[in-house]
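Below you'll find the structure I mean.
Of the protein chains in this complex, one is absent; all others appear in place.
Going in written order, the chains are labelled A and B, and every chain counts its residues from 1.
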Amino acid sequence: MNFTIAKTLDEALAAVAAGARPVAGGSDLVVGARQGKAQLPDAVVAIDRIQPLGNIDTTSDGLRIGALVTHARLEAEPVIVERYTALADASALVGSPSTRNVGTLGGNVMNASPAMDTGAPLLVLGADVELQSTTGSRRIAIADLWTAPGRTSAEPGELCVAIHLPTRPPRSGSAYVRLEYRRAMEIAVVGASASVVLDADGAVAAMAIALTAVAPTIVAVRGVETFLGRQIDASLFADVAALASEQAVPISDVRASEGYRKHCIGVMARRAVDAAVRRAGGESIGVPVNRSLGIGAAS
Amino acid sequence: MTAATKPRFIRADGPDKVTGSGRYTADLTLTGMLSAKFLYAGIAHARITKLDVTAARAIPGVMAVMTADDVLDVRFGPFVQDRRLFARDVVRFEGEIVAAVAATTAAIAQQAVDAIVVEYDALPLVTDLESALGGDAPLVHADWASYGAADALVRDRNDASFSSISKGDVEAGLAGADHVITSRYVADGSHAAPIEPRAVVAQWEGNKVTIWTSTQVPFDARAGVCETLGMPANRVRIIVPHLGGGFGGKCGFHYEAHVAALAKVAKRPVRLVFSRREEFVAPDRRREGMVIDITTGVRNDGSITARKAWIAIDNGAYTADSGFFPQLAAMHVSGPYRIPNLDVAAHLVYTNHQPSGSVRAPTAPQACWAVESHTDEIAAALGMDPVEFRRKNAVDTGVEGPSGQTYGEIGVQQCIEEATKLVGYGRSLPEDEAIGVAIGWWPSFAVPSGAYIKIDGDGSGQIITGAQECGTGSVMTLRQLAAEELGMDPENFELIYQDTSAAPYDMGATGSQTLFNNGRAVVAAAGQIAEQLKALAAEHLEASPADILLADGQAHVAGTPGSSVSIVELAGIASGGELLIGHGSGAPPSAPPLVGSSCVGDVGMASFVAPQFSCHAVRIRLDRDTGVVRVLEVGAAHDSGTIINETGALGQIQGGVMMGIGQALTEGTVYGDDSRQRNAALLEYKLQTCADSPAIHTHFVQIATPDAGPRGAKGLAEAPNVATAAAISNALAKLLGKPVRQLPMTAERVWQTMSNGQP
Partner (left out) sequence: MTISISLNVNGTDYPVAVDAGRNLVSVLRTEIGLTGTKEGCDDCECGACMVLIDGRPVNSCSYLAAQAVDRAITTIEGVMVGDTLHPLQQALLDEGGVQCGFCTPGMIMSATALLSRNASPTEEEVRIGLSGNLCRCTGYVKILAAVQRAAEEAG
């Protein structure tokens, strides 16, 4: 394996253009190779020292999160916790303190795992991905990035340099919850994220829900616009749960059966919407929701 | 526990361990050392049609490649001689070793393993315990009848060991009952999962081999090497560096002979270090899956009239130390109860799964889970409080137990009182919380054991013991016993241990037996030195040896203040004459008698020497939407006799409870249709984390049990693992209105039980 450390973005882009695999923390690469899932690539370029990629900047249309921002930073960063709370919820649940410390948002997004925790929050928050290559850069909606487990629509030579999140409207809230068999060191068996905007009367003005680990990629729940104008009540939550369960196409594996996943995804969607609504209404629910509301085993 | 202000016991090996200077087996490197790798079957039942290592041997850097053709053709096993070092003709589980390689690097060794050509014809899989016992089931061992085996074992085809315990007239007892309750419980297998994966290093000098290995039982490991490589015990030296946990998983004889054989052929030292996956898949030491049918008759007054039970235990492909499991399981399914009429039959069933072996209290957590869940079903049928039912039916001092043993002073009733008190049993709780209670028992194992002690001329001592430390602190506690016998300070003693060529025999860190048996040996050895010191002091102080007391580092004349001499001075005198050397073993207590019962396949497990008792009361919370259970609080009361080292004892309770929580909720082996493990990794086989651990309150019931070990101590390390899963089950059944009949009681199984009554 050929290994280089890029000190600048240009160096990184040149290496990626030449076929090198970019790594930030590198955990997935090393673990994958050791477990025999994937050979180490012929060439690797470490991008973790490119300082500008570690920035979080406010922009005219929202927030730009550099690809190297770690989960540990996201779970504590005030702007994320206050305005993009679902992303903080998800970041706080990833692996363990050390994996949150090493793992980056860009790495997580580009791995395109259907079980990635930050994916559903990014989807409901309307994230764009900024891809850059030696020939230029482009922004695509994150929904268009993931094409299959471990696959993205990024072209060879393109490096994810940032995630863009649009400005949050007033009376909005978001949350991410997942099923956990133990309170730490978990991977999402199923998870759900919701973003909700309430109107002045407390009815639903906007809603988005996305689901983790129930399809080949992170998926948005379709048809949530039918909830617009609905008051927040038990029937809304029941409808949310039913819609999410209905659209989930999970597999059966060692972590859970298809039937249990379909059931639990409804529960998670309902709980995510509930927490998002409460946050939209001004209630302070600590990050992550799982731990502050005692969801699943996480009390 | 709150932080104590009193001085605490500090382990002698503690400073090594907190500084990183302590050496574990995988930390050792020898000049010229090679790396070993194994080729595993990877298929659960098949005939080997081709095995060709030519290409592997040709790879530069490969120094040895071995198969069954390269070692003596020896079948071994402590109960049934059904296994070889390397597969010959047939493989019977996925982790069976087909070949071994030693090479200059681990990568080359792996390359060589990958270059071995092996072809198989698949044979029918045996996985279901009930059908495996049928007359037409495929055989896991076609030649079972010709195998050598322990005389006591009753064997038949796939039934590797059958035991029964019978007493009275069960049918009459059931006929006379007001209620007859029948239950089936099914437990999956699980793993010991010590955090240190095992490692072995072997080096030859002439015709002698030294093997450093992460075993809990160095003398067993030595015996295995001697048997399979055809060597006398005095040419095999087993040394255990620090051992990174065992929990039974590192009992038995594992891979020491493979590595020694490779080192002999390669003429270089060889090191084997397991990956986590190997740790899950290969050793013959996983906790056994079980199917348990229990029928109990009770009268309206709550008394038990009879119990009938049938147990099938998953032996896996080979019989490790599991030959005694059926009788032990039969005792646990009987339970520590007053049962006048009993008939329990238990089978140890060959399958194409990984072999089972002693993991912390083998058979007990699963059997206790079944019988104690069943007990709450009985109480519910009677409309009786389940704790009250236990008070009424549990054994007690002077009472006859299910197998016809009448107990001396025991503390099971006190355990029930104290454990329920610790968590406030009976108080009102939120609707999603409940407290479950279960009782359990466990024998102390009385076996031979030896130790030497010497005191050098400067008054410092060494305890040279065959005992093995696996983390419990039992060996560390031996210093305390020697010091008390000799009126010295524990800090005056260093421990020389875990070396079969230095010390006399001990069974090892197994069966909770270290303090019980090796403590006896150390006390005896120290007693010899005490006699020597008293004789020297008597001469020095012109007194009678009978009047000399050893205390505070001095030999005093009783009743004559000021007349004393220091032990250091006496040691100096001895160094110029008869040296201060003690040796001890002592006679282990014999098994208490059984009256009125009969046992088929009797391996001595129906009589419990110095039995230990426990009661666990556990408060849980249930997420009714998902079936996820969280343990909030545990009360654990234990009668393990006198507690000599409270810090160490609490550690055993807390760790055992936590392991029990894992077994109850998240730890279970999942097999695919191909009989291979599907969750052989720590992400999918979920140990409890620091974020999951509940408050654990402990009470020790300390009473004088007959036949106890030194100072009245009984065993301890396994007992805390017995009743936790059962108590969780009973709490859960209260919330669900019915028990979850499969172990582990995973969230999905809880949800299934809630939603449709299955499983």
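As a working rule, contacts are C-beta pairs under 8 Å (C-beta built on N, C-alpha and C of every residue); 3 or more make two chains touch, one makes a residue touch a chain.
Please read all numbers here as calculations on a predicted model, not as lab measurements.
In the complete assembly, the contact with the undisplayed chain comes from A:Asn101, out of A:Thr8, A:Asn101 or A:Thr226. Check B:Ala36, B:Val101, B:Val118 or B:Ala193 against the missing chain and you find that the one touching it is B:Ala193.
The missing chain, though absent from the display, is touched by one residue of B:Gly655, B:Gly668, B:Gly715 or B:Pro744; that residue is B:Gly655. Annotation for chain B: contacts to the undisplayed chain at residues 1, 3, 8-11, 13-24, 26-27, 29, 193-197, 242-247, 273, 275-276, 470-473, 647-648, 650-651, 653-659, 681-683, 687, 689-691, 693, 696. Interface residues of chain A facing the missing partner chain: 1-3, 5, 23, 25-27, 29-31, 33-35, 40, 44, 46, 48, 72, 95-99, 101-102, 183-185, 291.
Going forward, only the chains that are shown with their structure count from here on.
Chain A and chain B have centres, each the mean of its CA atoms, that are 44 Å apart.
In the complex of the two chains, the chain B residues touching chain A come out as 621, 623, 625-626, 628-630, 665-666, 670, 678-679, 683-684, 686, 688-692, 746-748, 751-752, 755.
Within the complex, the chain A residues that touch chain B are 179-185, 187, 254-257, 260, 263-264, 267, 294-297, 299.
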